[in-house]
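Chains shown are a subset, placed as in the full complex.
Each chain carries a letter (A and B) given by its place in the written order, and its residues are counted from 1.
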Amino acid sequence: MEINITRAAHLEFRVTDLDRAHDFYVRVLGFIETDRDEKRLYLGGLEEREHHSLVLREADSPGVSHLAFRVASPDDLEQLASLYQGNGCPIRWLPEGSEKGQGRALRVQDSSGLPLEFYHEMSRREWLLQRFELYRGAHVMRLDHFNCQVAEVQRAYDWFTSSLGFYCSEITVTEDEPPQLWAAWLHRKQNVHDIAVMNGIGPRMHHAGFWLADQGSVLRACDLLAASGYADHIERGPGRHGISNAFFVYLRDPDGNRIELYTNDYLIPEPDWEPVRWRINDPRRATFWGHKPPPSWFDEASRVESIETGEFVPTASPPHRDRPEFVT
Amino acid sequence: MEINITRAAHLEFRVTDLDRAHDFYVRVLGFIETDRDEKRLYLGGLEEREHHSLVLREADSPGVSHLAFRVASPDDLEQLASLYQGNGCPIRWLPEGSEKGQGRALRVQDSSGLPLEFYHEMSRREWLLQRFELYRGAHVMRLDHFNCQVAEVQRAYDWFTSSLGFYCSEITVTEDEPPQLWAAWLHRKQNVHDIAVMNGIGPRMHHAGFWLADQGSVLRACDLLAASGYADHIERGPGRHGISNAFFVYLRDPDGNRIELYTNDYLIPEPDWEPVRWRINDPRRATFWGHKPPPSWFDEASRVESIETGEFVPTASPPHRDRPEFVT
């Protein structure tokens, strides 16, 4: 039976000051604080029903400890363990409750070096979708996707599509002849992506995308950030992506971890979707309106932890230039 | 020199329970509480700079104590006193500070029986327009207008336009031949109205209109009201008015006083605007999309106080049917 990964489900950011992170994520952006303990804040969105979709863990430097995907049954976890072990990847089992609210989970360091987690059981919380009186800030609805820089994007693409059953919605290719894969947007749930992999210094976690219900919420986030002294945390946008068609803004949290507020992508209800194809230097690819991303958007990303040591995984350089020619 | 009334500026509602009113106006709808004393809450909008635009006064029944207009100078107050006295209307001077934050003010019972207040001085408060972190609820920006039912609408129209210098943006006429005036939208500031007078049992205050920045804020107000247990306080709309083109919703506060949340009207920068003319039975007049107002919208309105006794002014019936034929 095929492995059934259902969606990108949560991630854990390292932050150096929980109070400062709380101010940014909860007070200003309106993430729901669903739980907390001494070293962690558990946050979620208004459309989600699980215990958390974002964990902020106090640490001495920013970064990412793991990116979690939910699977459809406990049996999928066993299959994934075998699959990754067969591929020579380190794995580690976390007993139920190691992460608050979560059942038994599998951590793996995949062949790109990304620290992935798979789990099936997670405690539920009250659904807030129609508790409009609790909507605050950017009205964050749900985690949508992860975007990662990897040194070998073709290999990552092959693994996710062939072994894990991800579908591809859009790709970016180089200007070479024949064109080489530069990035891919891959999904299990039925929208543009659960994970994107981009050619870049990696393994690094580039950003986590959170879905909002409308464009106005993206703009309101900018107003709120600026009014709260966080104007310089708006890194790129707001704007329209060529890829995914989403209306977006990229933010840096007080530790420099990057999130995207994201809306207006599209549904892909079928397995035989023909991927949309972009060339890396098409000026409308990154921002449909022609705006150039700042160099920091390509230079900077979150280091990721080893699932075994908690130290950062070493990075390697990619074979292709890591940005369009029009970005210096 | 001509009297210079600048705009509809504030009003005082009678409410029977200040805490309950606070819940409705402040917690749910997001009016700014700018001040309070034992018997009154002072509220305002995000775009305003004056001490208050809505006073909620504890009383044993709902109603309206006065509707206030600002004037451009203290001298306008003297001229208005003479004008109303010359017209046989009761007047009363309120010394500075009688109403919190307000300088010397003139109250009059106009010939329609409406309790009007005129003032020039009012203390200022911090401007919150770009304090986006304080935006809550419906994001109420500013008081826009009063709408009153009067028994003699032609007479009220004549007074406001001829003696007080109001301009007329739109009118509604009866189906008679020749058509009779049924209602008029009158303004001093440069949008559709500061006050509307409608043919109906009067004097009664029908509603106070508060201006929002966009349609989404009107819809969000409905979501918030419903989520907070106030669904049955949504009386009419949301919808698009034919008159004024505004996107609106009418709400009843916990005491039954009516407010309108209102956006998308238009600017009238010039004195020679040619009034838009509607027939009372045009189905697009009240709601451009054809929705019929409920009978309560015509039946019910706030009684108004005598400026001398504080008792409610007796009402009289109007000469014309008080609603379109398609409303029963």
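Please note the rule applied: a contact is a pair of C-beta atoms (placed from the backbone, for glycine too) under 8 Å apart; a residue touches a chain by one contact, two chains touch by 3 or more.
Worth saying up front: this structure is predicted, and the values here are computed from it rather than measured.
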## Note on the structure
Identical copies making up the whole complex, of which 2 are given, total 4
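Throughout what follows, only the chains that are shown with their structure count from here on.
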#### Entry: Cα-centroid distance, chain A relative to chain B, in whole angstrom
49
### Task
Using the touch definition up top, name the residues of chain A that touch chain B in the complex.
28, 130-133, 214, 216, 220, 223-224, 226-228
